[in-house]
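Here the structure comes first, spelled out in structure tokens, and everything after it is commentary.
Excluded from the complex is one protein chain; the other protein chains are retained at their positions.
== chain A ==
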Amino acid sequence: MKRVSHWLVLVTVAAGLLALGYGGPAGAQPQKTLVIAIGADQTGLDPQTVQNNESGFVMSTIFDSVVNYKPGSSEVGPGLAESWTVSPDGKVFTFKLRRGVKFHDGTPMNARTVADDLDRAINPNNPCYVLARKGVDTYDDFTFGSVTDNTVAKMDVVDEYTLRFTLPDPSAPFLSSLAMTWQGIMSPAATKQYNCDASQHPVGTGPFKFVEAVRNDHITLDANPDYWGGRPKVDRIIFKIVPESATRMLMLERNEVQILADVPPSDYARAQNNKALQLYRQPGLTILGVAMSNDLGPFKDRRVRQAMNYAVDKDAINQGLYAGATTASQGMPPVLWGYNKGVSPYAYDVAKAKALLAEAGFPNGFSTEMMVYANPRGYNPIGGAKLGEAVQSYLTKVGINVKITQYEWGAYLDRFRHQPWEGFAITGWSGDNGDPDNFLGDLFEWDIAKGRARTNNTSRHHNPAYDRLLRDARRTTDQTKREQLYEQANKLLHDDAPWIFMNHTNQVRAARVNVKGFLLNPLQMFFHMELVSLE
């Protein structure tokens, strides 16, 4: 017996060594590695403490949120929570979490561990309270409110798999905010192990596990075979940092990388003419426009504002200044749900503009001012000054004489947000959570309680019917109903014309044709990469 058992041990060990050396999933079949080129390095991978795109790109493959965006959409679907209910008053959100899900470090995912992680977003007494940390960018107060102005959400662990949030005011967009990559759930064990800062040791529940990050070179992630959403179809993702866009294109052509996170307009043709490559593009979750002072000067008259919209040739400017990298705007990004398909952008129609101006009592036009800034913005890659100059030239043709003044960005924002400016001002917005309220509400709503425009409603748009629609939409829990309300609001907004609605910067990516199942998401992140395969 004794001798036999020794032999058994020996044989087992030998077999095990062999299996380790030659077998295993890596050796059994060719490893499928997907390389994605990004232009800059991540600055940290702890969701609650960063806001930049590159960090988000990587984090969206590592983390799940309580709810996730549906593939290719900004609509909210199941995430770590399988289902949820909202109280009739729209204030209490109860989430039923999945069973049997583990973080990449083995920590079980349940109401307690999720609450442990989110506690650092809302509890000032938590030693890792994010809002108290210096040098971090966080969406925590955006999503959960803040203690300082008494708007913070209350969180309760109801039972092992039930988590409840109670908000001070009804807010349906809370769900969209929870789905953001910036609210991905980190293993509380990791946060503890790394002394509140696991930003270079991220541990999530998502389709890919963090392996390593080499500064300014790459980030490696391996497939999580136990992913609750199904085993990823590639074995490894490498985010390769390549700052030069020409180099990125070259690497894609040589199959050294398979996906480019962004493509400059000058390379569109090159990607389109290459049969091995595919160009993905859709209007981005941004809006660019020229705000008008809705409460001052000739712009008080809606007809004048509409005339301004008719006077500017958006398509010519898109082709001429943006190299075709934008989509004309009717007031709301087309990729957002709640977008009214029956509303199209104002056409270029000088005669109509003149007629409207005459009707409003300005047959000979008028003189006014325009504020611009020079620097490029995410929603305006060419900067505000050039757009201003192009718009100025079009307005001259309908008798509007515009004097342009350029300000440095800080001074510009100060004037634009805090002073009762009159005339035009270049403005824009990049979406945060993919909820229509984040555009229609933030940018154009009147704060009824405070009796003034909301902070970013810089054009001071005020239409009680519009405000009612937005308030109702925030209080409605039924997604279909919300969608209808926003569609109506979209129509009103278009007709009110508080801005000259210009365009939406397109989201453009390129991939090799053997990359299958890849979908752009309006939020730009690399969500649902478990669905992507290499053939």
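Operating definition for what follows: a contact is a pair of C-beta atoms (placed from the backbone, for glycine too) under 8 Å apart; a residue touches a chain by one contact, two chains touch by 3 or more; residues count from 1.
The rule is simple: contacts and distances are computed from a predicted model.
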Consult the UniProt record of the chain that does not appear here and report its protein name from "Tryptophan synthase alpha chain", "Cobalamin biosynthesis protein CbiM", "ABC transporter permease" or "3-isopropylmalate dehydratase small subunit".
"ABC transporter permease"
Candidates A:85, A:247, A:319 or A:455 - the one touching the absent chain
A:319
Looking at the whole complex, which of A:406, A:430 or A:488 touches the chain that is not displayed?
A:406
Given A:207, A:232 or A:388, the residue that touches the chain left out of view is A:388
Touching the hidden chain in the full complex, which residues of chain A are there? Just list them.
313, 316-317, 319-321, 374, 385-386, 388-390, 392-393, 403-406
